[in-house]
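All protein chains but one are shown at their positions in the complex.
Showing chain A:
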Amino acid sequence: MIGLVDANNFYVSCERVFDPFLEGKPVGVMSNNDGCIIARSAEMKAMDIPMGIPSFKLESLRKRGEVYLKSSNYELYGDMSARLCQLLRDACPAVSPYSIDEMFIYLEEFSDRQCQILGEWLRRRIRRHLGLPVCVGFAPTHTLAKLANHLAKQSPNYQGVCLLQAQSATTTALLKQTPVGSVWGIGRRLAERLAVNKIYTAWDLHEADLQQLRKRFSVVLARTALELRGTPCLHMNDLDQPRHRIMTSRSFGQPTGVKEEVHNALRRHAQRSAEKLRQQRSLTRAVMIFLNTNRHRRDQPQYYPHAMIPLSAPSDDTRTILEAVRQGLEQIYRPGYRFIKAGVMLLDLVDGEQHQLSLLSPPPRKRHSYLMATLDDINQRMGQGTISFGMTNAEAAWQLRCAHLSKRYTTRWDELMQAGTHPGAIKECDLRKQTLP
């Protein structure tokens, strides 16, 4: 069985762990530069405030105290994500992060009952130990596990844990009411093309002829159909969800602890990710990198670091992404570990065509799109990696506009959460500080 552990409204939940006052209130997290809403609490969703709405439209609601807005605090979210991943590693035989708030767990030879028990236990444990609410979906394949997770979130009957067997009555019923565009890896454009071929629901795709799918669409789509039938055949790198996240990760041929080698691998992944990003005409708002040591080598020191680097403005420029990767590696690289895997993840993607330039964001680099298009064209015709980037120069640190930034509670000594010894103590303490010269 494959399980997908997915945190509910992850960014908002992270904010709430350290600011309990936000519990039960409509909370939204804004993009870099406070441009628009990229995460909403259940209460905010219930107010029919759409995803991606420009922040200034909510300004009057915020002033009246009807909604609470936070600048995105990627450092905090990244740290909580690493903790979540580590907690799962402590409990499960194999874990693989899919995005900042979704992790796959692999449970070979677990019975349905065991999976159910483990899922409920993990849910309670993560809630208590980290303060994060999560849902867990189990199924024989990645694609079905994603649907199971969705069901666990939507339907209160499951109490946060849902297990789907392939070809069962529940699964069939679910596939019949799931629009094909909601299946993993199927974006809006592909869904429109599928509709022309009379494939409207996940069930239609499940029933479709595999050879036809391969011929008319792609191998990946045929595999997705197989996955819906319960045959696992998709790998992590295939599972990119348009408009959501892009990941490129690979194991090293040989474990390495050399910084340059690690950096080079990350740079290759970054360039490949940037290419995928431009192919689907998206822009990324943040770059996450991670490294893994070999967890099966108990005799070697273990280290699973990650770094999150927010970009000052959404970008698809390979150079910007490479620079973010360089900064991230500077933060997390430590000598003395033998890494077996490195990965680059692009997060919180926006549609490039719909993205409006903010007055506050820096102007896009001139002729940048020509350069990137030429680069992609050459690499497509002459083969992957024909042209790649040399080392970039260090640029000035990115200045982000973030008027409502919460503290980086878990990564900065001078920004820790406060606890009072009696009611009102925190306010008194703040007052005393202000009156000091």
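Following the convention adopted for this analysis, a contact is a pair of C-beta atoms (placed from the backbone, for glycine too) under 8 Å apart; a residue touches a chain by one contact, two chains touch by 3 or more; residues count from 1.
Here, contacts and distances are computed from a predicted model.
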Quick one: the chain not pictured, UniProt calls it what, "Phosphate transport system permease protein", "Translesion error-prone DNA polymerase V autoproteolytic subunit", "Na+/H+ antiporter subunit C" or "Branched-chain amino acid ABC transporter ATP-binding protein"? "Translesion error-prone DNA polymerase V autoproteolytic subunit"
Residue of A:87, A:118 or A:161 touching the missing chain in the full complex: A:87
Of the residues A:94, A:173 or A:429, which one touches the chain left out of the display? A:429
Against the chain that's been left off, what residues of chain A make contact? List them. 20-21, 83, 86-87, 90, 128-131, 409-410, 413, 416-426, 428-429
